[in-house]
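Shown here: the complex without one of its protein chains, the others still in place.
Chain nomenclature is as follows: A and B, assigned in order of appearance, with residue numbering initiated at 1 for each chain independently.
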Amino acid sequence: MTAVPLSRRWRWKEPSVLPGFGLTFGFTVLYLSLIVLIPLAALVVRPWELGPAGVWEAATNPRALAALRLSFVAGGLAALINAVMGLVLAWVLVRYDFPGKRIIDALVDLPFALPTAVAGIALTALYAPNGPIGSVLTDWGVRVAYTPLGVLIALIFVGLPFVVRSVQPVLEDLDHEIEEAAETLGATPFQRARLVVLPALLPALISGAGLAFARAVGEYGSVIFIAGNMPQRSEIAPLLVVIQLEQFNYAGAAAIGLAMLALSFLILLTLNGLQAVIARRGRA
Amino acid sequence: MPLSIQNLTKTFRGFTALDAIALEVGEGEFLALLGPSGSGKTTLLRIMAGLDQPDAGAVAFDGEDFLVQTPRQRRVGLVFQHYALFRHMTVADNIAFGLKVRPRGQRPSKADIAARVSELLRLVQLEGLEKRYPAQLSGGQRQRVALARALAIQPRLLLLDEPFGALDAKVRRELRRWLRHIHNETGVTTVFVTHDQEEALDLADRVAILKDGRIEQVATPLDLYQHPASAFVHDFLGGAVHLPGEVVDGVLAVDGWRAPAPDGSPVGPVVLAVRGEDLILSDGSGDPGSDGQPARSPLPSRHRDRGPGAGSRAPRARPHCPARRRPDRAASTRPHPPVQRVKRAGREAAP
Partner (left out) sequence: MSAVRRSPVRGLAPLLIGVALLWLALVVLLPLGMVFAEAFRRGLDGFLDAFSEPDAWSAVRLTLLVAAISVPLNALFGLAAAWCITRYEFRGKALLTTLIDLPFSVSPVISGLVWVLLFGTAGWFAPLLDALGVRVIFTVTGLVLATILVTLPFVARELIPLMQQQGADEELAAVTLGAGPWAIFSRVTLPNVRWALLYGVLLCNARAMGEFGAVSVVSGHIRGLTNTLPLHVEILYNEYDFVGAFATATVLASLALVTLLIKSLLEWRFADELAATRRH
């Protein structure tokens, strides 16, 4: 008797007795194609109606460049601040017990849940020169609303939950014995935090900050009210997309959108690479 | 033969899980598939249940081609290794599931289902626990619910995948005895997978030993132990010591020690496989220190009690399913102690 040598046959899908693959896979692919792939293909393809030089001009003219710089620099700064404060929040929520902790924990997600337009007008009212915080700051000579600083404040708000929610589960799972081992070896609390805890949290911290950054770069609703939207000063890239679109400059709008997307992916890719390097070092 | 498997082959992405398997299981028989992990035993079980399809070969049950039937048509009860109990259903709902999902015409009435459930609860000795959820049960209790659930559909064939794998040693031993009891009571043809040789030898009528997707030997526990068909089987069933030696002119020489070679021994460099229990030490006067009985045997008492004299008669083999011996793969017939087996020296064993 000889067995038919089927072992080398290339299989796209392993057979299964569970029903419904055709239906669910077909629906998933169709839905994704219609809702995500075809629309995003339009974003990738349409700018090139302008020709390569036209795309370059649309994405790097002084106004576009200023808007992109503001979105990315403010987004980066906000992510950095959120990384630090998010770490503190996650630490406090995991390591300490205090009354009302559950409510505080739930409130961290408010920026996820609160519609961005609502956040936008609330922040503006707060930091406007006649607002409760704005008036105090104005006395000190600091202007927040209608300046790049206002953009930063809004981006800090929308990015707050990301780092907390990335770091929190890792910190919860962190083995206490490692810290205790360091303690028995004579490490001071600060040495333990710096040498033992922080390296373990670093991948989650980077990933959370990366998510906050990606969100900040594309953020629109919470920013446009407080930013004042002065071209080349406090105008963010997503707003410029909207403005181009209102002038029916589809290709120009798509060019800026594409530039945003490409830059975001480049930065996220770098962060992912960094994370992989750290993770590999952690395993070795 | 109710269950007949021929030339069954299955590969996963170039890895051969089953290689031309042939196996027959008799009516009401209790068969163990024994082998190390990766030997293909679970794959074989899943093909019987209809969860996997083979690349080639045939599986027939009572003359029906199993491979063209859906799991539902096969009416096979499968007990999963980790039980796969429906976590959001009570014990009673778990057991009743297979009856409730029958097509409307074949579905028993509510009262019949309830009666069947309580009958099964009694059989698996879980009366009073029908309202519990799986998370509220111990491992052994979950195992029994899984068995009751599989039995509820009155399976023509009962399959168990490592039924005691997730339990601790004491519960294991208890459940093992109990499973044998259930089998005797229901009489359903049963195949179970295990990597524990003691479990297989203790429970099964016959044991099929798998290695690398091939069946090494199928025999009664006693036969397996006394007439292993290959060094692997011999080794797998009980730790044996392998000694390099040589057979010249009917004399076996191992490190200066000489003895008459058993009939049919190969000539030239050989490997002598010896189980410790088969060695008898004497003071040199030629008089064995004891009555010649081995001091200890891993073969469970159920078989050992029959004594070595039971010899070639397989105590539990049914007349219609004789143990298939493959003497061509074994180098010798059964010698007297201390020489258990002699086989041709492999490359790895040559000094």
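Basically, contacts are C-beta pairs under 8 Å (C-beta built on N, C-alpha and C of every residue); 3 or more make two chains touch, one makes a residue touch a chain.
What you see is a predicted model; the values in this text were computed from it and never measured.
Between the chain not shown and the residues A:Val73, A:Leu198 or A:Val242, the one that touches is A:Val242. Per the touch definition above, the residue from B:Gly26, B:Gly40, B:Gly57 or B:Gly77 contacting the chain not shown is B:Gly77.
The residue from A:Leu65, A:Leu80, A:Val94 or A:Leu137 that touches the chain not shown here is A:Val94. Set against the missing chain, the residues A:Ile35, A:Ala181 or A:Leu195 yield one that touches it, A:Ile35. Although one chain is not displayed, its contacts with chain A can still be listed: residues 12-14, 16-21, 23-25, 27-29, 31-32, 35-40, 42-43, 46, 85, 88-89, 91-98, 102, 104-119, 121-123, 125-126, 131-133, 156-157, 160-162, 165-166, 168-169, 172, 176, 183, 189-190, 211, 214, 217-221, 225, 238-239, 241-242, 245, 248, 250, 253-254, 257, 260-261, 264-265, 268. Contact between chain B and the absent chain runs through residues 49-51, 71-72, 75-78, 80, 82, 84-89, 97-98, 101-102, 149-150, 152-153.
Keep in mind that, in the parts below, only the chains that are shown with their structure count from here on.
Inter-chain spacing, taken between the CA centroids of chain A and chain B, is 56 Å. Against chain B, the residues of chain A that register as touching in their complex are 1, 3-4, 6-8, 11, 14-15, 17. Partner chain A is touched in their complex by these residues of chain B: 6-7, 9, 11-14, 16, 19-20, 50-53, 55-57, 70-71.
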